[in-house]
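Note that one protein chain of the assembly has been removed; the remaining protein chains are unaltered in position.
Chain IDs A, B and C follow the sequence of writing; residue 1 opens each chain.
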């Protein structure tokens, strides 16, 4: 897919990820112990052979810059093409506050123009799946589509109470209606925030939106143009998760504890790459008691860990208990403390004897660097 | 100087560089044909052996990111240390508009804490010189100073009418008074926006300023503390230029046409590195007539060029005249046009038969991508 | 080519014959260690962490594997524009070529490589040892003393002095005499095989030594005694931290076990002195419900359903339900089925142990560590006695089979 430009849209700042996105964009939120959310889309793109990737991000982009760095981990260190982080183009004095995704695309039109690729694969930064995008392109060619949108059939029991983009497809897979709704879904088909088209068409749609003062690519650019363009759906049959709230973040993190999902997500079409930190293996001491958990390298475990996900370099001291929890990088849980149904951001220290407990459907979120 | 952390302050947005800083920060303004202003400080730092460099920049930092990229050109691609671009940490909704440099330093205190270096060399992004910072450190050690500030003796005829930081030094080189003034200078000694101290002292001063609501590192952190700390001056005897207005930009660019300055600036203590663009050599056609000019690679010259500086890939067609001008990357001057006493930003096209003329002390500035 | 103050020449050609089947296809520096590393990672990481970015790696035995492992050096932060890491197998000149005849001859054959950087100092290192050392401090020590040569030394137990090159020093650490594997040592300071030389001097001596037909062209045996005879200023640099030559199966196993102590002498978790390695890109490890893991080092990509005690597991190892792994080292992608018992065993990469096997059954064979080379399959219910070495060539004698996968030579 050397002829495809990858675009990752990380500009949405209305995510309900609370404290997790206080100091970083959605793309840079840690996930699955050693990854950041963006690693999945980024690795899918490079594993599919995409060589030129632009990430449209927000102005507080330091975590993201630190993480993707030169792009070398994804083999995107390159003279032509490679990885481009595209922060918003505005100045302090020009900021008006109501930019839509279309504005961001428009502001980086020169990047789109300059790139030599003919096609574009655009994805939101907050979707987690392992997908071979070459199959999306194949669908595009077979159907002679103008646009292909990736969707997944979501069973009623998997639904949550957020607004999702549901699709109505005809027998041939063409999309006949689309709507962003909570309750009245058109069908089980839910769009996975990923689309494929010609770059020129994308630029035309963006330009049309700008010309008319429209701001939302999906609602204004796609839904209103369903008659104008042939838009087809490509069904992703495996695991896929959209991280758009603390609830979905916690729930889909815990999904990784199912070995079949763990295997699919990390191995199906190619490995997921991330920034390498050169941590040593996990060290288990004599008193360690770990069960049904994922642990990233650099952890030091002397206490009890159950149904939990531990990031790099987490220390669980003897006599401490971590249960149904996500503990990010370098968290320290000291002797006699219990952490249950909680999400601890990076560098949280729980001093001896503390009890932190949330509910499974309302996990406690502890902000970065808190000392409790 | 592996034990020294380099900090480049590129947060000042009050520069009088007009259209040149409309789309980029001062650090990223093109200079000397193939360079950007920041290349000088950055190369001085790496040539002096500094391995960890943080650039505090502004939110519209894409030009800078593009330019420094992975830091590889300065051999700063590294697992430990390396190059860090530090954008402002704030969100759209938190921006209040009156941040001083101290606020930016304070916001990136974690970067300072995390870095292993004991000393800090801090410089503004807008100074142009070729300097071996090891001599500054030597001065620091010989004088047993708390802080060393680099200065240059500016002769009255070189003065401009901007506010500069002048210094009053005693016989031993210790700074006894400092003042930022236009007319009433304390002495010919003018600070070059570059200082050396212990990292811990720097952090202490920043913390003190924040605690008292002060915002300006020089005025609040240094001038008010002249009695508290031993601050010494280190005289830079060679060429040095501060780019703080269109006037100084134009004037100091033209300084490069003096071979002794050209040689000093690019070769004295080490080469100046920049992003490599893999342009072919300059091609001179039969009708080319070039004199007293600097030309970057990739230029195509069929016309007349006099007392000018041409960036990469500039085309001067037969019958076109460029005189006393700075033409940045990919400018095109067509047949029968004249460009005189002007600064043309990147990608400017002057169509056939146009006449663009400014005055030597008030050069015309043409914004990026203008077609005239 | 930019001038460099110091160039490191890392000798990585050792065949490591005493490591038996583990070095059948690998040079000793490429042998896996500590659940994540290869032995050479320690020396390469020491170079990068010491700020020595110009490194020649002299390979010989199985050079292609080390060549592809090291690549452009990016994993160790050694992919620099100026300098960087260069793999140097003995190459053929117009007038022919030959294998490196000794450590000194290996550097001799690469004089031109070193000359390119016009260095003041050359650091000669060995890729065979496990230790963390800041070479920049060693270099400062050498410069402060205006030494001609500085040799890093470590105290060894008096009863083991006969296995080492022993340095007799005065109170200022000046080396007065060198005894190679002495029967009666006068001192217990052993050479670590880490030398700083002034390049001009070394260059001259290497050329002289090359002329000498009697010489073994070895730093310890020939070069150092020759320089002592010439009354050069040779200093010992005493090193007081963990250092281990993992030259035998027993010592390799022991060095792995050393890491499992609550406070191991070799701290892999030190943030300022990370040991770099090629990253296998595996997801975080999964410890299942009912698993039991204590006193162990487990790497990414492992899935543990059984019990692991006092063991070191490399990436991608699977331990099935009701299986027990004790006092063992399992290398990458080894798969252990259910109801298996493994005791005091080192298992190479991509081995498979099917259900109900017992590996390293105590008392069944000679004492000692059981070793399975890479790609060996122990089929259903097999019992392997302790102390045997099994590889894909002799595995049929033990009722085992080679793995169906292709021979993974070069596939690091």
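By definition in this document, contacts are C-beta pairs under 8 Å (C-beta built on N, C-alpha and C of every residue); 3 or more make two chains touch, one makes a residue touch a chain.
Keep in mind that this is a model prediction, so the values were computed, not measured.
Although it is left out of the displayed model, the omitted chain contacts the following shown chains in the full complex: A, B, C. Of B:141, B:227, B:278 or B:361, it is B:278 that touches the chain left out of the display.
Contact with the chain not shown here comes from a single listed residue; of B:86, B:191, B:205 or B:290, that residue is B:290.
When you scan C:74, C:282, C:352 or C:370 for touch with the missing chain, the hit is C:74. Against the chain not shown here, chain A presents residues 2, 51, 72-73, 75, 77-80, 116. On the side of chain B, the interface with the absent chain consists of residues 32-34, 72, 257, 259, 262, 265-266, 271-273, 276, 278, 280-298, 300, 305, 309-310, using the contact rule stated above.
Touching residues on chain C toward the chain that is not drawn are 1, 61, 63-64, 67-68, 71-74, 79, 81, 84, 86, 89-92, 94, 96-99, 112-113, 115-116, 410-412.
The working rule: only the chains that are shown with their structure count from here on.
Look at the CA centroids: the one farthest from the centroid of chain C belongs to B. Averaging Cα coordinates per chain places chain B and chain C 48 Å apart.
Looking at chain C, one finds that residues 274, 276 touch two or more other chains. Residue positions of chain A with contacts to 2 or more other chains are 72, 278.
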